[in-house]
Each structure stands twice: as C-alpha cells, then as structure tokens.
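Note that this complex is displayed minus one protein chain, with the remaining chains in position.
Residue numbering begins at 1 within each chain, and the chains themselves are lettered A, B, C, D and E in the order written.
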Amino acid sequence: MVYVTRVEHFNAAHKLWNPAWSEEKNKEVFGKCANANFHGHNYELHVTVKGEVHPDTGFVFNAKTLGDIMKSKVVDIVDHCNLNIDVPFMEGKFTSAENFAIGIWNELVNEVEKNGAKMHCVKLIETQRIYVEYFGN
Amino acid sequence: MVYVTRVEHFNAAHKLWNPAWSEEKNKEVFGKCANANFHGHNYELHVTVKGEVHPDTGFVFNAKTLGDIMKSKVVDIVDHCNLNIDVPFMEGKFTSAENFAIGIWNELVNEVEKNGAKMHCVKLIETQRIYVEYFGN
Amino acid sequence: MVYVTRVEHFNAAHKLWNPAWSEEKNKEVFGKCANANFHGHNYELHVTVKGEVHPDTGFVFNAKTLGDIMKSKVVDIVDHCNLNIDVPFMEGKFTSAENFAIGIWNELVNEVEKNGAKMHCVKLIETQRIYVEYFGN
Amino acid sequence: MVYVTRVEHFNAAHKLWNPAWSEEKNKEVFGKCANANFHGHNYELHVTVKGEVHPDTGFVFNAKTLGDIMKSKVVDIVDHCNLNIDVPFMEGKFTSAENFAIGIWNELVNEVEKNGAKMHCVKLIETQRIYVEYFGN
Amino acid sequence: MVYVTRVEHFNAAHKLWNPAWSEEKNKEVFGKCANANFHGHNYELHVTVKGEVHPDTGFVFNAKTLGDIMKSKVVDIVDHCNLNIDVPFMEGKFTSAENFAIGIWNELVNEVEKNGAKMHCVKLIETQRIYVEYFGN
Partner (left out) sequence: MVYVTRVEHFNAAHKLWNPAWSEEKNKEVFGKCANANFHGHNYELHVTVKGEVHPDTGFVFNAKTLGDIMKSKVVDIVDHCNLNIDVPFMEGKFTSAENFAIGIWNELVNEVEKNGAKMHCVKLIETQRIYVEYFGN
C-alpha cells in the first residue's frame, strides 16, 4: 500500500456568517471572518489516495488523472468564485475550512474510487497558519 | 546603506472589472478575475526600507516599528476586507496588484520616512505565481 | 471527525548537554548542539485537534481560540527565551525537540480539551531538516 | 512514542517507460514522463522513525545519525544520477515515485532498526504537486 | 513604473560536460554534475517585466498573457526534456543555469516587448540553494 498525493491551488472569496445570529454574535464568534463584503484566500488542496502499486505502470494512481479529477470536480467549480454564493456543493453550508474539506471529499470520492484507488485524505490549507484534514468519516 | 525588509500577511477579496466595458470585454481581458461575486487571496506584503546603521542600536530601522506601521496603515485597513468596497485608499481604482502596491506605498511612505529611513520597495505577492514590485516612481 | 491545525512561530536558544557526561562525550553525542554558549532556532509549531463539526459554526474548534491557547500557554513562555534556563515546563529536561514537543503537549492538552475537542498532534519543526511529532502517548 | 523526521535532498534524472508497450501506449499513459532522453527532479526525502525518548539524550534517534544513514544508503547512491540506469536498487523497476519510495524504504530499514528505532514512513516529494508516502507494507 | 513577475515551473534533465576536456578534468570542475547519464531539476522560472500601469486595466502587463508567452516560448519546449539534447535554443551551449537563463531571455524578449512592456529580469531557480538572474546585458 502506497499513498499518493496531488496538490492543486485555487483562489476564492468567502465569509463566515450564521444567519440565525445577530451581527454582534457573528462578530464575536467569527471575528473579521464575518465581514459583510467577504474576504478571500489562496487555497492549497492536497488529495491523497492509497492502493497497491500496479505492475504495468509502477503507479498506485496516475497523478495526472488525479489532477484532472480534482480540476474537473473541484477547482473548475470553485476557482475565482465566492464560496457563499457560487458553489453548488456548498449551498446552505457555512463555508468553514472544515465544511469545505468535507464537501470536496464528497465531490471526489466516487470519481477517484471508480479509477481503482481508495480516497485517504483531503487536506485543505486555508492560510499559512490554518489547515484542516478529513479522512472520510 | 543596508536594506531592511519586513513581511506581513493579510487576506482579502477583490475582483477586476472595468465599468466602462461590457461583461464580454471584461471576461476577455480579466478572465476569471472578473467574476461578479469576487474571489480572494492570501496576500504577502514585503516592505523594504534603506538607510545607514544607527550606532546605538545596530538597526537601520526597528523591524518591530516597521511592522507596527504596516499594520496600522495597511493591514488593519485591508485584512479580511473587500478591496473593491471596503478600502478607502483603493476607492475608484482597479484593484490590480499593481495599483494596490502603489496605494500601499502611498499609505506608508510618510510614516516610514519620518521615522528616519528611506522607503525602497513595496513587494506584493498575490499568489505563488504572481507578484509585483513598486519603487516609488 | 475533522482535524484542524493551527501554526505558530517562536524563536529560542538552547543547547543539548548531559551534565552526567564529560565534555568529550557530550560533543561526541550532541556534536555542535553541545556548544557551551547556546545556539538557537526559529521553531514552527503545528497543533492539531480533532472533533465533530459543530452545526452552529461549521467549526471543529475555533482556530483563533486555538491560536490564543497556543500563545498564552506556550509561545508567550518560550518566545525569545533560552529553553535551558527560562522555561519552567522544561526545567530539568534535555531540550531536545522530542522532549520539547512532549512538554508543549502537556501544557496544552487540558486547555484544549476543556474547549471541546481532542488533542491529536504536536508537530515541532526545529529546522528545515528536522521535525518531530507527538500524539500523546 | 515520538516520531522524528529527517529531510534530505537530491537531484536525479529518470523517465517512465514500459518496454512491453508501444511508444504510443507509453505516451498515452505516462505523457511527457515517457520522453526518451529523460527529465529530472529535485527530490525531497523525509524519513520518519519512531520510538521512546532515551533518558540519557532526550532523543528517540540522533537526527545526525539518521541523516548519515540516509546519505550513505540513499543520497550518495542516487544524487546526480539517472534512476533508470545508475541505481542498483532500482534495477528492473519502473522509476515511479511509488516504486522509488519502496526501494528507499528497503535500503534504509535494517540500518535504522539496528540503531534502535522503528521505521515509520518514507515520504518522497517529486515536485511541489506530487508526493508519495510508504509505511512499509 | 511597476515590476510584474510571473512564475512557472518545469522539470528537465541535463549534465555539465566540456567535450574539449578529459573526463578527469570534467569531474574536477563540474563534480557530480558531469555524471554521464544526466541528472535533473525542478526548475522555477520567474520572469519580470516593467512598465507604466495602463489606465483601462490597472495592469502593467496581463499576468495571464505573460504566463502564456512563457509557456509557448519556453516551458512547452523544455518541460520534461533533456536540456543537452532536446532543446533547440540550447544547442551547442553548456547547460549551466547561467547560459540557460540567457537563452530563456532571448526566447522571450521580442514576444514580451511587442506586448508593450520592457523585459527586466529572468530569474532561474535550479535548486533550493542555487539561482541565477539575468537582466539582458
């Protein structure tokens, strides 16, 4: 069993806001992340798959194929977008890094696994000081 | 003469849009950067000052003071904001990295130079693949 | 279950020295790290917590709160200090990265866990070429 | 139990090519990596060992010793070489990152474990966008 | 006047070898870089152009256009290639980073300057420890 990770980048706007709360409560919990007109990030996305090495290629999973899946299922949908407005798979969810990583996992898992490997981890780096990891459950 | 650079970070949303142009023309020139609902970046800001080493301190410019000026004049104004809406010093300007670097220079130069050094460069890293530098003219 | 990591930085001096050994033996085992007058590092500290996503916030753990705990319990105690002299929680211990990571875990675990998540990992990067990870046992 | 990682670097040429396949099939599967005259990488190698902290040193494993083992067993053999031609431990294998990581593990495991720790992981970073991890089975 | 830099990456094999010299002399001067079967690098290429900010766009030079020129004129020619064999613009030259940076400048300068800015610098990062810069003369 070997683990293979592909890294892709995208830039997006978002804000953190709970509509059930007052502005005061939002600012208290989310701080500057609650600013009404959005802020944004250069997100770095690491997707790790695992499996046996295939004897014909030396690959667990063709990294180019993994990049293509990440682009078509995630990067093309979220790059240069507003996570609170433009992204169908985040509709109705708080756009925290945690929820976003779970959303990305769900977009990718079927396409990856029908290419013959197991999804292992979605790691989403929001800033140089905050990142989250999701392993599927 | 020694050059001293201080690095600060902030996160902001923006879009590139020329209101004198059609949507078509905006998309042709600015591509995804013209998306209506904004996108965003983790900006990295390098400010370089230059001067002689002061014999009492070994400093050209106290890096903590430089950081404090960068924070009060720029980072506190732009962090977790929307450059197209929330930032007085960018009002009426396209929020390209070029214009933003010039705007930052203008916010900083007086405060830096009255602390006794010359401003040398504002370097603004928008993504891992695009950065701009402005030297004041 | 999602894993959230917060990164903080600090600068400290230390040396590696076993007082039960001769100078010769110390130099043989610890090399330059045994130099009498100390050396130092820009430490990078990653603290990872894990838990369920809270439905009111989309957070497992507020990253700002995690940063505040790391600062008050660790960074404020060790930043710009000498690990062999100035840090109560390292008293009487060799200041290896291994021992330091365990010490940091012990300083943080109660405060993190009473905020409702499980501590998962302390990762301490001593140089670009050496890092250690501790998972609590 | 603490995990200690040492990082080393080397530069090597390679190509991906299955001699049982046509050129067309090789280009289809391996893309540009099948170019006949080789390409190359700045590889970054992370080796992680784990064990108890030794009471005389505060070390799980002397990082200098770990670096020396990595150099004598791997870096000196592969640095500035062609993985398809010059490296005995890769003879007859596709030089994918996956196979290379397994090969490196096998070169290191005995020497590391007779120095008193358990091998935990070989992480091999081939480019800023592709890395693999192998845990020994 | 603002300076705009675009960064692209590619992977290539090369070796340093002076055919007028003995093998001994080549090894003495070029060390491991003279190994017969090539080694390789993940090159990072920074191209900086300079000019006035255009009032209709806020751009000195559209960074996407700059990236497209870098790709069509350089990256597509050298990526996953052997600099000593496959690259027309390096034919008959030693493939040192210095010569390679000059070669890249010459490939780019006309196309950049007919798009309305001045070429300022080609910076070529060969490894984390060696980079070269060329300013056109």
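The rule is simple: a residue touches a chain if its C-beta (ideal position, glycine included) is under 8 Å from a C-beta of that chain, and two chains touch if they have at least 3 such contacts.
In this text the structure is predicted, and so the values were computed from the model without any measurement.
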Open item on the list: Need the list of shown chains touched by the one chain that isn't shown.
Closed with: B, C, E
Task: Residue of B:18, B:37 or B:62 in touch with the missing chain, whole complex considered - done: B:62
Open item on the list: Which parts of chain E face the unshown chain closely enough to count as touching?
Closed with: 16, 18, 20, 29-31, 93-99, 101-102, 128-135, 137
Task: Where the missing chain touches chain B, by residue - done: 1-8, 48, 53, 56-60, 62-64, 67
Open item on the list: To test your reading of the contact rule: which positions on chain C touch the chain that is missing from view?
Closed with: 9, 11-14, 31-33, 35, 37-42, 79-82, 85-86, 127-128
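The working rule: only the chains that are shown with their structure count from here on.
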Open item on the list: Can you work out the rotation angle that lays chain A over chain D using Cα coordinates, in steps of 5 degrees?
Closed with: 120
Open item on the list: Taking the mean of the C-alpha atoms as each chain's centre, how many Å separate chain C from chain E?
Closed with: 41
Open item on the list: Nearest whole angstrom, what separates the Cα centre of chain A from the Cα centre of chain B?
Closed with: 28
Task: Junction residues of chain A, two or more chains touched - done: 31, 128
TODO: Sort out which chains touch which and give me every pair.
DONE: A-B, A-C, A-D, B-E, C-D, D-E
